[in-house]
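Notes follow once the structure below has been shown.
All protein chains but one are shown at their positions in the complex.
As written, the chains take the letters A, B and C, and residue 1 is the first residue of each chain.
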């Protein structure tokens, strides 16, 4: 889960990383005096490219700030309803750095990435001038060690008392990473101000969804990046992504579901979604998943591709039966069912008079025929 | 450094381990109402066998408590001046457990020792009934894991909600161990009270002297176990232990110093001390060390055995020269000097007309001859 | 065959849970030597005919187990894995999904330190067809021993590929689901190296997904001559939209790696044909025999 900017800054601040003076609001009325204008009004959204989307604006006084905030707070961008706005005073910036800490999956350790040339073009810097990017790994058994921080400081060209202050920022990031099960802690830019202080101008922290149970102080709905659709899918228990096509797809397991999409494309079809019911799905999950697709007017036919391991064919069959009983068969459904309790599943589905396929290829071929037959 | 009982209890309490109601005082006047009598009055001393030495007494009212405290606070026991007294209310004890956490040096990990039969006779239990002692190691890379705590709980025969409470005690000990660089965290007895709570009745925590720089909240003089002599030696920079004999011994390195004592004994002498100037001692340290022995009226002759590695012969020679210049040669001195800057040392010592030996055996033989010559 | 064979003696951690007991039963039906289970506090019971113990140490002492399979719920799973490692088991297969990545990072490294092989987490396990299964792969489709070693990062897709290959007449030496999590025990390359040394295995099928760099590293290992046996690849996600970005850091680390096109290019560059559909995998394998 990606934390909203203000929450990420709050976490780092708790560990000693300075942030611009500012306030978080959820209603324009909360904007009073107390801040030194002009301020930056920043919509709290969990995706990149915010500045280019006009979601960061300058306001010269309270009225302007309220107007911008009012505008933002009504919006839904990329399915994400803006619920919070951050107002921040400007900082006299002398230099901008990039720094992040993340998990190096390949080498099974942690990784620091940093550059003395921070800012919104950091990915360009990485592409054009890879030598300007510091990459330093450290092992979980060793922890973050001074020697690595020293190498980093040298690379960044930071000297004197600022070196000590910069080291504090790095250790604070490390503590947040460890204490909050973060997968990413990124400060970009980390600004060095005219008066020689380091300030986190923008912060991105991603907390491992699987570890949220350890972090009761993170409020998923308020502080997280979940879109309405994701919040709903989370509640329903499956993973769903809407796509532009007209063929509904349900699979169990991300790999099989993706492979099913690929197969549909291979035969000339256009997937309307990615819907993975996960491992060991109950009939309720299957029912909700199929109901969603049956009710989706864009969808002309549904392909269910199940290869059961921990997922049981009988549970899937019950879910399908219940969905159809409730919603009715408004469009053709093609089911491929293999694996655990396959026979039981077939028996349960028999009354529906839906053909059960042995291979995905056959199911897709028949599906495409049916679509072309009535569509072309 | 061994923390005094009350400080150990305070640390564990901070992490959630209950202790008896009580108060710490450094003057009898501090004893007022507020406690429920009778109480136990416990002298805060850093060694075992306190109960048998009469340093724990029961007091039925404020006056009795003051009298006991006044008695304790004047005492110096085993060179340790009693500076604090702990008053504690009694607890209705149902059962006493033993539990400790320490470093398993041989296996380079941590070790939990525990027994359902705690109390002052725990070492007897370990000897007579080793099967009643739980030994569970855990690796620093794994940390303390639930599975080990579960095994421990099973061994201890603790059940129900008490199992959960006991687990909390174990994890608190672990946190103190890690956060305070402890070499030992021991609760004995850990009492289960009649109303089903765990209370630390006596606590022993040893903090690694070498890590004190990380723990500014530990006050070495107030809370530690240092005797006056040790505090002085610490200030002087050498390690000194008084022994009952009459031959003064100075060595560099604990092993060589001990071997020198052994050699003196082998030739029929009795060491008056163990004095190790450590590695790389400065002339000042050597001077203080020799001065101490020269001024000690019990000592009839001094043997200095130096084999320099990081310790330099010239520094030693300067220190010896300065001590003699200041105190005078009141008793025979035998010096064995080998190793780093041996030649320079011999040159510096030449004006003193003290014979410098090549081997410790020769030095000890001459020393014993001189003592026998004038003594027998 | 690799990892599991007729000497494999398995204990099931979390055997008293519904998945644990069900799959203990399935493994027994398959012929796996399931010798016991572990659930703290439930020692002394018997489930699906095998004894339950309070601790792995006890289970190992009493049964001589050398392998464990973990069905323990995510928030307690790391502890179970540490217990299995400390008990000295040679192979630990972690089925549990949703284990925090920092936990996995610790136990994967700890296992390496202590000489335990970890498969998973979030994996379907390992099967040497007709010999032994330590996993949740459906019994019914694994009835054919043969010369193909399958490595898969995807659970259900593993079954799909095994099924299609068996149908086409190609049995498997061992099928290894290495798991779909960002941090796992043995990965695609390490598993391929095991197949390389395994006499029974004549051809390796590597099943990947978009994301990560497993396929790119496999290609590199082949080019370096570490893997000389023929490899056939399949990668799911050719038509998938890009997933969530892990900040600028993710972009800088991956530098374009992890895409379908990049993976296919890397594998083809190492002489590995990449099938477009699962069925095509069987075709490509056939061409190589």
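We adopt the following convention: a residue touches a chain if its C-beta (ideal position, glycine included) is under 8 Å from a C-beta of that chain, and two chains touch if they have at least 3 such contacts.
Treat the numbers as computed from the prediction; the structure is a model and nothing was measured.
K.L.:
I'm checking contacts with the chain that's been left out. Which of B:67, B:103 or B:329 qualifies?
P.N.:
Answering carefully, the residue with contact to the hidden chain is B:103.
K.L.:
So one chain is hidden, and I want to know which residue out of B:214, B:295 or B:325 touches that hidden chain in the complete assembly.
P.N.:
B:214
K.L.:
Which residue among B:70, B:197 or B:338 touches the omitted chain?
P.N.:
From the options B:70, B:197 or B:338, the contact with the absent chain belongs to B:338.
K.L.:
Taking the full complex into account, find the residue in B:48, B:76 or B:350 that is in contact with the omitted chain.
P.N.:
That would be B:48, which touches the missing chain.
K.L.:
In terms of residues, what is the contact footprint of the unshown chain on chain A?
P.N.:
138-139, 141-142, 145-147, 150-151, 154
K.L.:
Hey, which chain B residues sit against the chain that's not shown?
P.N.:
2, 48, 98, 100-106, 108-111, 113, 122-123, 126-127, 133, 139-141, 178, 181, 183-184, 186, 188, 204, 206, 208-211, 213-214, 241, 243, 251-256, 258-259, 261-263, 265-266, 271, 274, 279-280, 306-311, 338-340, 342, 359-361
Keep in mind that, in the parts below, only the chains that are shown with their structure count from here on.
K.L.:
Among the chains, which one keeps its Cα centre farthest from the Cα centre of chain A?
P.N.:
B
K.L.:
Distance from the CA centroid of chain A to that of chain B, rounded to the nearest Å?
P.N.:
Averaging C-alpha atoms per chain gives centres 56 Å apart.
K.L.:
In angstrom, rounded to a whole number, how far apart do the mean CA points of chain B and chain C lie?
P.N.:
One centre to the other, that is 53 Å.
K.L.:
Could you check chain C for residues that touch two or more other chains and list them?
P.N.:
106, 109, 113
K.L.:
Which residues belonging to chain A are in contact with no fewer than two other chains?
P.N.:
Residues 141.
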